[in-house]
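Got a structure here, written out as structure tokens. Questions coming.
Every protein chain of the complex appears in place save one, which is left out.
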Amino acid sequence: MKRVECPECGSEVELPADVVENEILTCDTCGIELEVVSLNPLKVALAPEEEEDWGE
Amino acid sequence: MKRVECPECGSEVELPADVVENEILTCDTCGIELEVVSLNPLKVALAPEEEEDWGE
Amino acid sequence: MFVVKIGGSKGIDYDAFVRDLAQYRDYVLVHGGSSQLEEIATKLGKPPVFVTSVSGFTSRYTDRETLEIFNMVYAGKMNKMLVEKLQHAGVNAIGLSGLDGRILEGRQKEALKIIENGRKKILRGDLSGIIERVNTQLLKLLLDHGYTPVLTPPAISYEGVAINVDGDRCAAQIAVALKAERLVILSNVPGLLRDPQDPQSVIERVTRDQIEAFIETYARGSMKKKLLAAQEALDGGVKEVLLGGARGEAPLTKTLQGMGTRIC
Partner (left out) sequence: MFVVKIGGSKGIDYDAFVRDLAQYRDYVLVHGGSSQLEEIATKLGKPPVFVTSVSGFTSRYTDRETLEIFNMVYAGKMNKMLVEKLQHAGVNAIGLSGLDGRILEGRQKEALKIIENGRKKILRGDLSGIIERVNTQLLKLLLDHGYTPVLTPPAISYEGVAINVDGDRCAAQIAVALKAERLVILSNVPGLLRDPQDPQSVIERVTRDQIEAFIETYARGSMKKKLLAAQEALDGGVKEVLLGGARGEAPLTKTLQGMGTRIC
């Protein structure tokens, strides 16, 4: 099981075995949304905030 | 050989055997340009005047 | 002053619509073109890719090539078809996209949260966004000189890049910016339906504070965005939003006379 440190609260976040790039994960400790920015090297960052708006 | 009356000067205009619709003919007597408007019934009229202008 | 939005779905008789619209004065027309886009993009070998947002909105993934086809269909085919028909009916129409004179300006979405095969993901490189500014000076300049603006997405980002924006929400922002009394949205459905399968189940009246709930319960697909547009229009000072059918004869007049859903 791959783990990574939550950039917000520092606790460990477990990644699903079949995690994909750009997947959104939630840190169970602080609840922040994280984005798997890249797989190798494994990197996560805070997921960008966006309200709902879509084109045609 | 089909013939038709020139609407301009009244003389007889010979049509080519393989004449097609909308073909332009010239009356040999008065020189006016005629259009074969329809084949059956056979009808000719003065060809419209248009200067050169074309689209893209 | 009012704003009319006409959709791009199949089965709309644009000649009938223009005959109806030509009787009115002091309005801005906004139009879509989605069904044409799908048809032509597919013919050009670039069938549309749709994504679903985390809260259930579906929308097109707009990459560079899709945006070029988008310009061809919206700003080219649909816009100039409507301008030609309006001119033919004696209305001095002027067709413009949001790029032109920066009429519709806003922010390109940095990233989108979507659901793909059940996973929540971030999607980048989508040229879509939110409108935050309307060039009302240009619109008023044209209106004051007797021209009728016929507007279409795309909009333009602050960095000067074309972005795909939702036509209904464009219409809402334009109505707010021009301080229009009314926004009329005509589409292939006769109004907000209690039962989407039953065209007779039109909900005649919706109040402002019912909108959120109705987005969850009754609205499907693009109707969600129409209700969102209605909400933005009302919150921006527009007095009334009407949702009506675009098909058949006199669609605008029928909607103004109460056929369809009235939101205020």
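In order of appearance the chains are A, B and C, and numbering begins at 1 in each one.
FYI, contacts are C-beta pairs under 8 Å (C-beta built on N, C-alpha and C of every residue); 3 or more make two chains touch, one makes a residue touch a chain.
Just so we're clear, the structure is a prediction, and the values are computed from it rather than from any experiment.
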Among the chains present, which touch the one that was left out?
-> B, C
May I ask which residue of C:2, C:27 or C:74 touches the chain that does not appear here?
-> C:74
In the complete complex, which positions of chain B touch the hidden chain?
-> 20, 22-24, 35, 47-48, 50-56
In the full complex, chain C touches the hidden chain through residues 40, 43-45, 68, 71-77, 79-81, 83-84, 87-90, 92-97, 99-102, 137-138, 141-142, 145, 147, 154, 156, 159-162
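By our rule, only the chains that are shown with their structure count from here on.
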With chain centres defined as C-alpha means, what is the inter-centre distance between chain A and chain C in Å?
-> 34
Inter-chain centre distance, chain A versus chain B - centres from mean C-alpha coordinates, in Å | 79
Please work out the Cα centroid separation of chain B and chain C, and write it as a whole number of Å.
-> 53
